[in-house]
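A single protein chain has been omitted; all remaining protein chains appear in their positions.
We just call them A and B in the order they show up, numbering each chain from 1.
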Amino acid sequence: MKRRTVLAGIGAGLAMPHIRPAEAATVVGVTKTEIKIGHTIPYSGNASSYGVIGKSHSAYFKMINDQGGINGRKVNFISLDDAYNPAKTVEQVRRLVEQDKVALLFNVLGTPTNSAIHRYVNQRKVPHLFLSTGADKWANPKDFPWTIGWQPSYHTEGQIYARYIQQAKPGAKAALIYQNDDFGKDYLNGLKDALKDDFNKVFIKVLTYEATDATIDSQVVSLKESGADTLVSACIPKFSAQLIRKAYDIGWKPLHCMSNVSASVGATINPAGPEKAVGVISSQYLKDHSDPDWKNDAGMNEWRAFMAKYIPEGDINDAGYVFAYGAVQSMVQTLKQCGDDLSRENIMKQAANLKHEVGVLLPGISVSTGPTDFHPIKQMQLTRWTGTTWERFGGVLASS
Amino acid sequence: MTQSNSRFLLILFVVAAAVVPLVFASGYQLFQLTLVVAYALSVLGKNLVTGYGGQVSLGQGAFYAVGAYTAAILMEHFNVPYWATLPVAAVVTGMVGLALGLPALRLGGLYLALVTFAMAVAVPQLLKYKLFENWTGGVQGIVLNKPDAPFGLPLDPDQWVYLFTLSVGVVLFVAATNLVRSRIGLALMAIRDQPLAAEAMGVELSRYKTLTFGFGALFTGVGGALGAIAVGFVSPDSFSIALSLTLFVGMVIGGASSISGAVYGALFIVFVPNLAEEISKAIPGAIFGVILILFMFFAPGGIASLLSAQMRRFRAAR
Partner (left out) sequence: MEGVLHQIISGIATGSIYASISLALVMIFLATHQINFAQGEMAMFSTYVALTLIQAGVPYWGAFVLTLVFSFIAGMVLQRTLLEPLARAPVLASVGAFLGLLLIFNNIAGWIFTYTLQPFPTPFGAGAPILGGMLSRHELGSTAVTLVVLTAVWAFFRFTKLGLALRGAAYNPVSSRLVGIPVARMLSLGWGLAAAIGAIAGMMVAPIVFLDPNMMAGVLLYAFAGALLGGITSPLGAVVGGVLMGVIENIAGAYIVGTELKLTTALVIIVVVLVFKPSGLFGKTLANRV
């Protein structure tokens, strides 16, 4: 039976879009002493700034192995470069699945890259766990039962801002600026879903920029000219910093809701100038190393100790390291729960049966999943920049 | 070696290229080889424009993208079978190439390099533009189904796609060989090497330059369509400027003024990044850069010219 299942997977699996319910346990990439985990991320090319996440995972699994592994098994973590090119991701993931025969894929980074392998991994029935992307489509257990995300989705965050604006500033004349790709577009869709027909009434100006632009000063000027008094921005740190500075310079002081992607003090607020960002609203789920509130926080100190010992040369202000440290906890928890049954079916079952705390998540936010709940982190916390710190307000918000 | 001998060797090589991987290569390796063929066709298109036509194009990735999207849109929205998308992709990219070849006529050298470079930057932005979003899938792109082997052939999809891609590749490589040996090819090389003399002898500069551009785009476009079928996914991020630069690297490494160079170049751009990664995970991009520069030092005319120089030496020694 087992052999037949495997053969069916190899022979017809690629061609068949239908996912049959798992019949028998498939154990791949696991020995008595080792489990193989696959991962891809851009170590080269334009998106190589994300490479720190892969570096962090490698270091973390090294630590786990130094401590004796998980349930007595060492983790063999194979992390490959895909240069953020979907064609390369397919090639590398196929290598991991077919040649290296990994048990599962963990934290593969990027929306276009994961889209390219989405169907493949589900046909092959390879657990595709805790993706490093905030798109909403990963939470679809019915059609894609082998894929599960991790972080709160950008779509949810857009909805949170829409509700916040409606409540904090009724009658707002709002503007939106987003990066013209899947990341930015998700905020637009989230806002539209929350506001429905009111979107066109509330939002009087919607602009985009390209990740390859040099500056977005021109857009900021246009946004101000539109007469908007409220701003939602879905930008990466470089452009958020430009946006905050330029708005300040031209004397435009809207109620500014800024994407969580840019909430880093080190990467956005400090370059822009902490005094220029006063009053900026964001929503967060991770703790920020440079926030004085977490100076003596137990969860963050654990992370700092890990960084000091395993990645001493790493830039402590890079939020990628905190994100990676959080995501890998869910991976380890899943494997712990699996016990000795490391079949792909059981790995997926345990990934969809999580309930655990993570030290680097904000108070009140935790990881939980279920057979029909593929959104591991559902809560976010609104925060306001005071000039020296992110002040949390309004309690933890859950996605609807 | 006589000509019929070398032709026999070539046929033997092609048959081996088809049969050996089918028997020995895994699905993953077949996928890599399929990409090699798709890139080889794209580099070949670049060789025609730059190596034979003497015009520097930095934006061949744009044609690759147009070919890939043509195939994807036809398959997704019109239910056209994958094989039937190739002629359409060829015609569409050929036409786009001709249209862009017209201004290219007036702008030689650096200016053409800029226009093509800019085109490669602009195409992904156009692909996600809201007017076309319904067709292109916008920023999300299009996911495609992998084709099955027809007529109940006992091949899995990877084997079939490789065989199919290789067959198309062989046909187009033969066509390109005939093209450069034809009147057009001779005229092109005359223009490249002695533009003034060629014009004085009555070669119509403008017509041939535009034609080359069109043919170059066509080959690259078919490569893009085959790549899209193999990968099963297209999105604006798949065709960033990095792709154009990669194809450029393939051309200079393989040897711009040769047909076979395209194959060496494609092997390089598929396999050397993996090698660079093996050497250093911390700086794979820099390692790739170093390997590239070393190749430029030891084979400045590309691998093809290095090989043919060796061949000549070998024959002279005999």
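We take it that contacts are C-beta pairs under 8 Å (C-beta built on N, C-alpha and C of every residue); 3 or more make two chains touch, one makes a residue touch a chain.
All figures in this text were calculated on a predicted structure; none of them were measured in a lab.
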| item | value |
| --- | --- |
| Sole contact to the chain not displayed, among B:V252, B:V270 or B:I303 | B:V252 |
| Selected residue (touches chain absent from view) among A:N317, A:N353 or A:S368 | A:N317 |
| Hidden-chain contact residue, picked from the options B:T50, B:Q140, B:Q159 or B:T210 | B:T50 |
| Residue ranges of chain B at the interface with the undisplayed chain | 50, 56, 103, 106-107, 110-111, 113-115, 117-119, 121-122, 125-126, 128-130, 196, 245, 248-249, 251-253, 256, 282-286, 288-290, 292-293, 295-297, 300-301 |
| Hidden partner chain, residues of chain A it touches | 44, 46, 48-49, 51-52, 180, 207-210, 212-215, 217-219, 221-222, 225, 237-238, 241-242, 249-251, 266-268, 270-271, 314-315, 317-318 |
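Here, only the chains that are shown with their structure count from here on.
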| item | value |
| --- | --- |
| Approximate Å spacing (C-alpha centroids) for the pair chain A, chain B | 35 |
| Chain B-facing residues of chain A, complex | 10-11, 14-15, 17, 43-46, 48, 79-81, 83-88, 90-91, 94-95, 97-99, 112, 115-116, 118-120, 180-182, 185, 210, 212 |
| Residue ranges of chain B in contact with chain A within the complex | 26-29, 31-32, 35, 121, 125, 128, 138-141, 143, 145-146, 148, 156-158, 227, 231-233, 235-238, 240, 242-243, 270, 273, 276-277, 281-285, 288 |
